[in-house]
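What you see is the complex with one protein chain gone and the rest in place.
Per-chain residue numbering starts at 1, and chain names A and B are given in the order in which the chains are listed.
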Amino acid sequence: MALLTFEDVHLSFAGVKAVDGVSFEVGPEEGNTAELLAVIGPNGAGKTSIFNVLSGVYRPQRGRVTFIGEDLLLKRPHEIAAMGLARTFQNVELFHNLTVLDNLMLGRHHHFRYGAFAALLWYGRARRAELAARAKVEDIIDFLELEAWRRHPVRLLPYGIQKRVELGRALAMEPRLLLLDEPVAGMNLEETEDMARFVLDIRDELGIPIVLVDHDMGLVMDLADRVLVLDFGRPVALGSPAEVQQDPKVIEAYLGGTHGRTE
Amino acid sequence: MTETRSAAAQAAPDIPTGRSRKVRGRPLLYTSYAQDMALLDTRAKRVSTGVLVVLAFALAVLLQDRSLEVLAGAYVLAIGAIGLNIVTGYAGQVSLGHAFFVAIGAYTAAALSGPVDGERLGYGVAEIWLWLPAAGLVAAAAGVLVAPLATRLRGLYLAVVTLGLVFLGEHVFKEWQELTGGPGVGREAAIPQLFGVRLDQDGPLGTKEQTLYVLMLVLLIVFAVAARNLARSRIGRAFAAIRDRDIAAAVIGVPLTRNKVLAFGISSFYAGCAGGLLYTISGYVEPGSFSLLMSVQFIAMVLIGGVATVSGAIAGALFISLLQPLTRSLPSLVPFVSGDTTQTPNVFQVETVLYGLLIVLFLIFEPRGLFGLWIRIRNYWKSWPFSY
């Protein structure tokens, strides 16, 4: 069975159809390695809205979403996170006054078991859990090459680094599925290449399936196993990068087709 | 992840426990996470904190009783300010209702330790280790009851609602004369007794003021350390995450409701304990004390001291408390300020203006409060003689 199924989801805001009958699945199917599904589409196509439905921020009016066999639409955001669904945000949503370390440690919040009383005393269990978490977070710092920034409050960091910290925070959750919303938006070439390398490592070395949203076609076509194309909330095409690139409907959606734009 | 990146394993050796050796001459080099995550992570901090604590205890024999009384009160207020800092500074839930929770603690303690057949409600439990936690817990329960509102309301809506709490509380306390004695009359406060020894009387441990001073100092240290522990734990981080960006916090797995309830609960526990202790010094509680002005004073302490730092809350409480004896001595120094409340300007007016002005000035010029000033001074000296 697929890890994630997204079935005929409809979401609208005061008449604006943000997601209009979209369906897809994310592997791994039996025996496959982790896959990377890219979701593309013009501005306002509903890509971020799909992520918001998945992480429980928006409730769709219609549709079915399951993750590891459970109905996601009945769950609240923190419960979904605890199930192993992690994401990054289009506009960096870090905790600005906290250091890189604390932001990453927060990714591990649901892995901790100790309570308020232990926290106030900082006795054995709380202390041990914190130290163990710190070691895991250091692995991620190392993996994403963030050593130099550990103790900096994230609001003082360059934008590209903030994006990387956000990826780190998602990884710290030890997710089963990772959603990346425009991870290279606003980055220069070098930063983009770094990020692409990290994304590939996450899929191939860590074996975490990824849903990636981005406007950078080069990146998407290079990395993706499959591509879902949206326009005005509606699915236009779903297939391998090569198939999608040749699809006339996709070309029309991108090259100024005016269908539906008068609505 | 560890398997794939063997380098990580080297950079992060097995988790060492306890203190590890320190490389001399490089104070900022950490050799273990335990050391890095300790409360006092550098030798300088350990030494200066140690000196401060020893000095604070030494004051018990160095200072006059009158000054000890002021300081003991300041320490109690500091416990309350730390509490407000937990909910407002760390968790970002603006509460103007702190005075309400302080009141609940004060009356729980007073009622528990009051004489059974006295004029007012009393249960005759004078042992402080019984009534103090009880005062905290009852206040915490009230906090937990209020918290669900906080999860539904945002920002200034919450501020106004908690303000309403103060007015409601004031009303209830004024009307419930069996418990509080009513306005202008009041009742006797909690009696601090430890294993049969009255701590609010001259006794084997020293004068009344000395004993109370040491009691409050010890309690302040306990509460401060606990708050620091909380702040560096998963819970303190969760509070800060909710303060900085609540939606993102929920999406990465921080339950909002539970943590807001927790923040209000713990904060109110601190407030309740502070309330129970505060009036043991004067021995008397008056229901009019728990007004908006008290909430504003606590906010002033937090803001002047430094938001979201424990040491800042303590500094702020000391600052505000010491302001009072200072302004009270004004009439003898400045001829036109009167000590008589019927005259203008009088010391109470000067005091109130000072609170207001200090809040405004600190917020405009040094939002990090005394803590920020301290950082500036420290950085200045670190780079001395280069001031840039």
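As a convention for this text, a residue touches a chain if its C-beta (ideal position, glycine included) is under 8 Å from a C-beta of that chain, and two chains touch if they have at least 3 such contacts.
Throughout what follows, contacts and distances are computed from a predicted model.
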item	value
Absent chain [UniProt protein name; select from "Dihydroorotate dehydrogenase B (NAD(+)), electron transfer subunit", "Cell division protein FtsX", "Branched-chain amino acid ABC transporter permease" or "Sulfite reductase"]	"Branched-chain amino acid ABC transporter permease"
Neighbouring shown chains of the undisplayed chain, as defined at the top	A, B
Option from B:Gly124, B:Pro325 or B:Gly356 whose C-beta touches the chain left out	B:Gly356
Candidate in contact with the missing chain, chosen from B:Leu303, B:Ala317 or B:Leu330	B:Leu303
Omitted-chain contact residue, chosen from B:Trp129, B:Phe167 or B:Tyr380	B:Phe167
Identified contact with the non-displayed chain, of B:Gly155, B:Gly203, B:Gly283 or B:Pro325	B:Gly155
Those residues of subunit B which, in the complete complex, touch the missing chain	94, 149, 152-157, 159-161, 163-164, 167-168, 171-172, 174-176, 247-248, 251, 296, 299, 303, 342, 344-345, 349, 352-353, 355-360, 363-364, 367
Footprint left on subunit A by the chain that the document does not show	52, 57, 89-91, 93
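Note that in this section only the chains that are shown with their structure count from here on.
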item	value
Whole-Å gap between the CA centroids of subunit A and subunit B	40
In the complex, subunit A residues that touch subunit B	55-57, 76-78, 80-82, 86-87, 89, 93-98, 102, 105-107, 109-110, 112, 114, 116, 118-122, 126-127, 129-132, 134-136, 138-140, 142-143, 169-171, 173, 205-206
Residues of subunit B that touch subunit A when the two form their complex	1-2, 4-5, 7-8, 11-12, 15, 17, 33-34, 36-37, 226-227, 229-230, 232-238, 240-241, 243-245, 247-256, 262, 266, 308
